[in-house]
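All protein chains but one are shown at their positions in the complex.
This part shows subunit A:
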Amino acid sequence: MLAELINPYYLQVLSFILINIILGVSIYITLSTGQLSLGHAGFMGIGAYASAILTLDYHMPLVVGIVVGAILAGIVGLCIGIPTLRLQGVYLAIATLGFGEVIRVLFINLEGLTKGAVGISSIPHIGRELVKGLQDFGFKASMIGLKNNQLISLSVFLLLLIITLLIIAFFIRQTNSRVGRAFAAIKMDERAAEAMGVNITYYKVLAFAQGAMVAGFAGALFAHVTAYISPADFSYHRAVEILIFAIFGGSEVIWGPIFGAAFLTAMPEILREVNEYRYMIYGVLLVVMMAFRPQGLIDTQMIYKLKQRRKKKGVS
């Protein structure tokens, strides 16, 4: 029964949804201080390439590759975040867009390290490594009535689910704290936040580096789930796609980009025919959202109302 339900293809789609949710969270963190970044595809690429090269060429364990990939992306984020501090809105977007392109061109041209435009293939797969580990403990797929490839997909999905939930919990807690309030204050009025004693330099760089690090983390996971990466995976299209998660879902509360990522990743899978028109739909969505609901589908007011309703129910 269970065996028939577990379809590796659907699990793969669900895994990509989870990775995109992590990317959605990464853009949310940066946006939560009012910084508009189009460089997240670049950070994602740094994480992906770093982890792929470390595990493939230097035979590092997967965990080390992924963690180092994320940290490296965070460090690059720091280096980009500090000089672009003075840039606001569209100027920051242009600067980070340029950064993303530089990174992509580096991936193409550093052939010795990245294998150029061809990309890196046969990257160690998280699922296979996990199942191999389980087998060492004497656990086999057949023991719970599954085929080996089913167990691989299932373990990838479950691992990503846990990681995604932990990341979401991390940032929900951060948002509902002194740090999150400082982020929100900066987003709403930078001068006023400064006058109230918030060190805006520190928090803006922190948010930028955190966003970069989470994007790098998602990129490293991506590399080990697809087992193949190329510079095209981290192009301008990817940066826009990540941004659309936040624009469509909303960037005021963390649930916005999470919903945006889940919906927009699932949509082309459910409606097979529309897949070809994906970028066209993104374009139309951008225009429609900006015209009718610039804050995204899920906004602060909506969450506030939901909370009030729950409170009322609790009382009565």
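One rule holds in what follows: a residue touches a chain if its C-beta (ideal position, glycine included) is under 8 Å from a C-beta of that chain, and two chains touch if they have at least 3 such contacts; residues count from 1.
Keep in mind that, in the parts below, contacts and distances are computed from a predicted model.
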Chain not present in the shown complex, as UniProt names it (candidates "3-oxoacid CoA-transferase subunit A", "Ubiquinol-cytochrome c reductase iron-sulfur subunit", "Branched-chain amino acid transport system ATP-binding protein" or "Sarcosine oxidase subunit delta"): "Branched-chain amino acid transport system ATP-binding protein"
Selected residue (touches chain absent from view) among A:57, A:111, A:189 or A:276: A:189
Of A:198, A:221 or A:247, the one touching the omitted chain in the full complex: A:198
Residues in subunit A touching the chain absent from view: 170, 173-174, 177-182, 184-185, 188-189, 191-201, 206, 252, 300, 304
